[in-house]
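Take a look at the structure set out below.
One protein chain is absent from this view; the other protein chains keep their places.
Just so it is clear, A and B label the chains in written order, and each chain counts residues from 1 on its own.
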Amino acid sequence: MASKPRIKLPKKASAGEVITIKTLISHEMESGQRKDKDGNAIPRQIINKFTCAFEGATVFECDLDPAISANPFFEFTAKVNESGTFKFTWVDDDGSVYEAEQAIEVA
Amino acid sequence: GTWTRAAAQQTLTEADLLDMAPTGKLSILHITDIHAQLRPVYFREPSVNLGVGPVAGLPPHVTGADFLGLYDIEPGSPRAYAMTSPDFAALAKTYGRMGGLDRVATIVKHVRAERGDDNVLLLDGGDTWQGSYTAQQTLGGDMVEVMNALKPDAMTGHWEFTYGTERVQELIETLPFAFLGSNIYDSEWDEPAFDAWKMFERGGVNVAVIGQAFPYTPIANPRWMFPEWSFGIREEDIAAHVEEAREAGADVVVLLSHNGFDVDRKLASRVDGIDIILTGHTHDAIPEPVIVNDTLLIASGSNGKFVSRIDLDVADGKVTAYAHRLIPVFSDIITPDAEMAALIDKVREPFSAELARELGTTDSLLYRRGNFNGTYDDLFCQALIAERDAQISLSPGFRWGTSLLPGQAITVEDLHNACAMTYPAAYRSSMSGGLIKDILEDVADNLFNVDPYYQQGGDMVRVGGMGYTIDINKPIGERISDMTLLDGGEAIDPEKEYVVAGWASVNEDTEGPPIWSVVEDYLAGNPVVTIEENRSVKVKT
Partner (left out) sequence: GMAAFGFSALPALADADATQKAIDEFAAGATPAEGRISLTAPEIAENGNTVPISVEVESAMSGDDLCESVMILADGNPNPDVCTFRFSELSGAATATTRMRLAKTQNVIALARMKDGTVYMDRKEVKVTIGGCGG
C-alpha cells in the first residue's frame, strides 16, 4: 500500500548542529470513516507510527491518527554530534513496516 | 456632464497630469491589476464598497459623494470621473476612456527621463496577464510581450497562475525582470518556490522589494491548475524577509503586494519595518497614501486607469520625506507612446476582425464592480437562466471586467473583457436550497469576515432568479435570510432541489459551454440589452 519513502536531510553538518529533516511516504491513509459506492464502510488502514532514530537512539517519533493526510509528511529537527546513520520507520495498521536510512557526515 | 468634451479637455493638459515637484532622488512607479487591458477602457468604480468592523467607513470603503467630500474633489471633475461612480455615463462621454499601456508607457518614459533611469523603480502588482480576448488566445503571451517592453523591475501575481504551472513557468522564463512571491511554497516539500525579494540600487540607495502573491489563489481559483504551489498570507515570512533585507543593507523596504487593501492594512499594523506597501487585488484607487504604523499604503486602481508615483528622500537608511501622486491615465490627454502603440497593434492584429465583431448593443450602462450586483452580471445571470434553462443563476463577484456606455455596441472584445478565463464552463446542476444558502454564506464571509486575514477580496456572488437579504455584520451562517424565487415569490426551501446555472467553478470536472458562448447566444436572440435596476438584494449594514 505504501511506496518508497523519501527523505531530505543534509549530507554534511558540523558537530552540535541542529539540522532539519523532511520525510514523505505515499500512503492512502484510509480513515475508516468513508463508505464505498454501495454504502459499505471502507476499513481503516493507516500508518500509525513514525520513528526517526540515529545510531539506535530515538530522535523523534509520531503517533498518527486517521486525521493525518494521505502521503504523510513530517518535518522536524535533529542535533548531530558525530557521523552516523539515521533510520526511519513507518508502521502500517496491517503490520507492514517501511524503512529508510540515510547517513550524515559530521565534521 | 454639461461641459462639451472639447471644453472639458481644454482644462486638462498632459503637463497637468505628469508634472510633479520632485522629492529626493528616488521614484517608485506602481501599476497593478491591469487585467490585460492594452487599450483605453471605460471602468466604473464601485458605488457600494462596504467595510466591516474597525474599517467601516475608512478608505477604500468610501464611495460616491462621501469619497468626493473626503478628498475634496469637485463633483463632475476629471478626478471625480476617474475615482467615483456618480454620473458615470455622462462623465465618460465628456472625459473619454482611461488607460492604455501606450499611455502608461508615456508616463513611465517621462518619469525615467526626468529622474534618470537609475533612479526609478517600476513595479507591477500582478493580475496583469488575464482578462481579455487576446490574453486568453495567447495564454498571457501578448501581455508578457508588451510588459517586457515597458521594462518593469519586478512583478508578483494572482490570475497569472490560472494559466497553469507549466505555462506560468514558461512565461516567467522569458521575463527580463523578477517574478517575486515570498508566500509561494512548493506543496510537496514545503520549500520556497519563487524568489521572495530582490535588492535594487536606485537613487543612490538600496531598495528591497518583497513580492507577495495573492494568498488565496488556490481557493479563489482552481487549485488543480497549479497543484505544485501553496500560498497563504504567511505574515511571519514577510517579517523574516524584512529583517533579512535590512540586514543586507536595505535603506527602503517595499512590499509589492497582491493581498488586498484590508489585509495589507492589518499586515502593516503587525509587521514593522516596511516603508511602503504597494497594494493590489481589491482594485481600489485612493488619491492619498493611507499611513499605518509608519507604512505608506498605496492603492493604484486597476485596468491601467492609474499609475502611482512615489518620490522618496532617503538619508541614513530612513525615508525622510515623500511625495505621492495617483496619476489618472486620461487617454485623450496623454499622448500614446508611438513604439508601444505599434507593439500593441502588432499583438492585437491577428485577432482584429474577431475583436470587432458586434454581438448586440446596450441601452444601459453595463458595469460589474460593486459589492452586490452590477448590470454586466445581471446580463450574464439573465443569459444563464435563459440559455441553460435554470431557475437560479450564479455569477462570480470578480472585480475585473470593463464597462460599456449606453448606446455602445457589444463586441466580442467587450464580452471577453468581462469573462476571459481558463475555466469558463457554464455548468447546470441541481442544488438544494440549503446548499445555495451555504454558498452565499461562505462567499459573504470571504467578503465581510471582521478579520481581514479571512477575506479573499472578491465581491459577493451575483444571483439571478432569486432575491435575498444580507446583514453584513452578522457571523457566517447568519448573514443571509429571506431567500426568495423572483419568479412567483416562493420562499427557498432548504430541502428542495433547484436548477442552478453558473460559471467559473473551481472544480476540475465542471462541464458546460464557455460562458462567452452562452452570452453570445443570448444576445443573438436579445440583441438590445436593457437592464432594470436590480432590487433583489436587500443589504443591512
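Throughout what follows, a contact is a pair of C-beta atoms (placed from the backbone, for glycine too) under 8 Å apart; a residue touches a chain by one contact, two chains touch by 3 or more.
What you are looking at is a predicted structure, and each value in this text was computed from that prediction instead of being measured.
> Please pick, from A:9, A:68 or A:104, the residue that touches the omitted chain in the full complex.
A:68
> Among the options B:70, B:219 or B:323, which residue touches the chain absent from this view?
Checking each option in B:70, B:219 or B:323, the one touching the absent chain turns out to be B:219.
> Check the options B:292, B:435 or B:537 and report the residue that touches the missing chain.
That would be B:435, which touches the missing chain.
> Among B:171, B:233, B:254 or B:483, choose the residue that contacts the chain missing from this document, as touch is defined above.
Only one listed residue reaches the unshown chain, and that is B:233.
> Touching the hidden chain in the full complex, which residues of chain A are there? Just list them.
Within chain A, the residues touching the omitted chain are 18-19, 31, 33-34, 54, 57-70, 72-79.
> Just checking the interface: what residues of chain B touch the absent partner chain?
158, 187, 190, 214, 216-223, 230-233, 236, 281-283, 394, 396-400, 423, 431, 435, 438-439, 442-443, 445-446, 451, 453-454, 456-459, 461, 476, 502-507
FYI, only the chains that are shown with their structure count from here on.
> So how far apart, in whole Å, are chain A and chain B when each is placed at the average of its C-alpha atoms?
It comes to 43 Å between the two C-alpha centres.
> Inside the complex, what are the residues of chain A that reach chain B?
It is residues 8, 22, 24, 73, 75 of chain A that touch chain B.
> Going by the contact rule set out above, which residues of chain B touch chain A in the complex?
On the chain B side, the touching residues are 188-190.
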